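Here is the structure we will look at, set down as structure tokens.
One protein chain is absent from this view; the other protein chains keep their places.
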Amino acid sequence: MRFKKPKHEQRFWAYTFLAFPLLLLSVFVFFPIAFAFVVSFYDWNLLIPDKPFVGLSNYIELFKDEVFVKAIKNTIVYTIGVVPVQTFLSLFLAFIMNQKLRGRAFFRTAFYIPAITSSVVTSIIFVWIYSKPGLLNYLLNSAGAESNIDWLTNPSTVLPAIMMLNIWTTSGYFMVSFLAGLQNITASLYEAAKIDGASQWKQFWKITVPMVRPVTYFVVVMSLIGCFQVFDQIFVMSSGGPDNASTTMSYFVYQNSFKYFRFGFGAASAVVLALMIFTVTAMQKKYFPPEAY
Amino acid sequence: MKKLKVQKIIFLVILGIMTLIYIGPFLFSLSISFSGDKNVFDWPIKLLPNAPTLENYQNVWSDLPFGKWLFNSVLITTIQTISNVFFAALAGFTFARLTFPGRKIIFTLLLSSLMIPGIILLVPKFIVLNELSMINSYSGLILPGLVGVTNIFLMKQFFETIPKDLEQAALIDGCSYFRLFWQIFIPISKPALAAVAIYTFQGSWNEFLWPVIVSYTEDMYTLPLGMASLRHELLTDWPLLMAGTILISLPTLAIFIIFQRYFVQGVASSGLKG
Partner (left out) sequence: MRFSSWQSSPTEERIVNASLDSFSTKHPNVVFDYQPIPGNYPEKIQLMLGTGNAPDVFWLKGDTSPAYLAFDVLQPLDSVMTTSPEFDIDDFFPVFKDAFKHKGKYYGFAKDFNSYVLFYNEDMLKAAGLTGPPSTWEELKSYSKKLTKDTDGDGKIDQYGFIVEPSIDMVLPFAFQNNAEIISKDGNVTIGSPEFVEAVEFFISLYKEGMATMPTDMGAGWNGDVFGRKQVAMAYSGAWMIPYLKESYPDINYKIAELPVGKIKSTVAFTNAYVIPKQTQHLSDAWQLVNYLAGKEGMRIWTSSKIALPTRKSVALENNFYQDPVFSIFLKSAEYAKLYQVNLQERWFDDTQAAMQAIFYKDAQVAPTFEKLAKRLERYKIN
């Protein structure tokens, strides 16, 4: 039997300890979440004192708005393009890092640097790389490919270019997640495989991939949520252009709320985005649970 | 044997290419930051800068309000990091060790808020801060980031791994819960606290979306916001822009190199158990 302090004393301390964090979270998280729905039913412009209730009309206008439809499309393309590549690449990097290797700390740092660097910084660097006379075209031309594309002002390349950047920045981050998972796999599994003469490639597919399934689940969820909300890179690199080819949903929310100052309309688009993320993660949980097979 | 050697060579080649891809862009940006020539698009592009100079690093301080932005970033990051570590530990401790009415509901509420994408907060959080007259002020930049749910969660997980026998003697001696937390739990939680500190540091140092909305005068900009605001104006001065970006990146890089092992631990515990 363990000693416990009286209930009222525990209660007192618990509420005291939680008071400040809960106050802040209520003001800046819980209340705003509820309030977002409220605002979305109003024609709310900060510059106009009169804020009429408009019911569902913001939502109706949203789905008639070509740019919003394009933003949904871009966001989906972005997510589908980034998540699988990113997940696989980070697992692959983790697999490499888990080998016996001289200078492992160096390589791990190298792969991780993009992940810890400010998104503004990486975006600025890639504006240079992607510009017409920039590094990417230079390398392509040196390799014999005639490339004369301005990657960020070309509507068909701008989104893939930003997707590449995202894969590059975040794969190192998820690599660390996988690395932790890999270190939990007992070495004897690999030993046994080696004795059976399995190649590294085979070990990767037959042992590593199935064993890190819970981590994969986590990585995919985080990566999905991140992709659905991509903003910084769009803001710095393309401002959603050209011809809205890189307008994503969160950029649309920002633009309508803080550029055109239509808070109600902006909040409505944010609610739609939130519902989409919610649905996708819920579906993932249902159809691809972390601990299947 | 021969097969193994071939495999090893392929492996090293892949490793080399990957490394170049991941750090190459930074090397070029470093090179441009030392370039004395504003035209950074001369082909062939070389890794060694034309007319190398330190001038760009001096100009960052003299031509831009870099010092002020640095001050803002340091101030915000420091306060948010300390606050997050303290309150996450305190709240984590509460959920891990105390029983009180509403414990389950509150914790579930916290957990479910993690499911809500941050973008939905943009407009309502702005309206709230505006009502509190905190737009374009330090309080508006700092307050919303003082407590993070993920951090609370991480600390709770960590404290639950500590055997309950530890505090028995202290409790029997009549030690208060705050002293128990402060004198017994905190000292043995350094790795977890370090992980929270590093993550918060990195997150608030690099935070972009919130300052974009909250700060509207130059003297309230943070470093990332300041550099982003100059991105169009400085398009003709790449060396200066790159010097600024290199300077912003140094603190996070230094912290990562020094505290590497905590990073891995932090990701491990948040990733696997989350």
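Labels A and B are assigned to the chains in the order they are written; within every chain, residues are numbered from 1.
Quick note on the criterion: a contact is a pair of C-beta atoms (placed from the backbone, for glycine too) under 8 Å apart; a residue touches a chain by one contact, two chains touch by 3 or more.
It should be emphasised that the depicted structure is a prediction, and the values quoted were computed from it without experimental measurement.
From the set A:Ser57, A:Thr153 or A:Gln284, the residue in touch with the chain omitted from the display is A:Thr153, counting the whole complex. Although one chain is not drawn, the whole complex shows that of A:Leu46, A:Leu139 or A:Met276 it is A:Leu46 that touches it.
Think of the hidden chain as still there; on chain A it touches residues 45-48, 66-67, 131-134, 150, 153-156, 240-244, 255, 258-261. Residues of chain B that touch the chain left out of the display are 39, 41, 130, 133, 135-136, 213, 216-219, 228-230, 232-233, 235-236.
Keep this in mind: only the chains that are shown with their structure count from here on.
In the complex of the two chains, the chain A residues touching chain B come out as 2-5, 7, 9-11, 13-15, 17-18, 20-22, 24-25, 27-33, 35-36, 39, 46, 93, 96, 99, 101, 105, 107-114, 116-129, 131, 133-135, 138, 142, 168, 172-173, 176-177, 179-181, 183-184, 199-200, 214-215, 218-219, 225, 228-229, 231-232, 235-236, 249-250, 253-254, 257-258, 263, 266-267, 270-271, 273-274, 277-278, 281.
Those residues of chain B whose C-beta lies close enough to touch chain A in the complex are 7, 11, 14-15, 18-19, 21-23, 25-26, 28-29, 32, 40-41, 43-45, 87, 90-91, 93-94, 98-101, 103, 106, 109-110, 113, 115-128, 130, 143-144, 146-147, 149, 152, 164, 168, 171-172, 176-178, 181, 202, 205-206, 208-209, 212-213, 223-225, 227-228, 231, 238, 241-242, 245, 248-249, 252-253, 256-257, 260, 263-264, 267-268, 271-272, 274.
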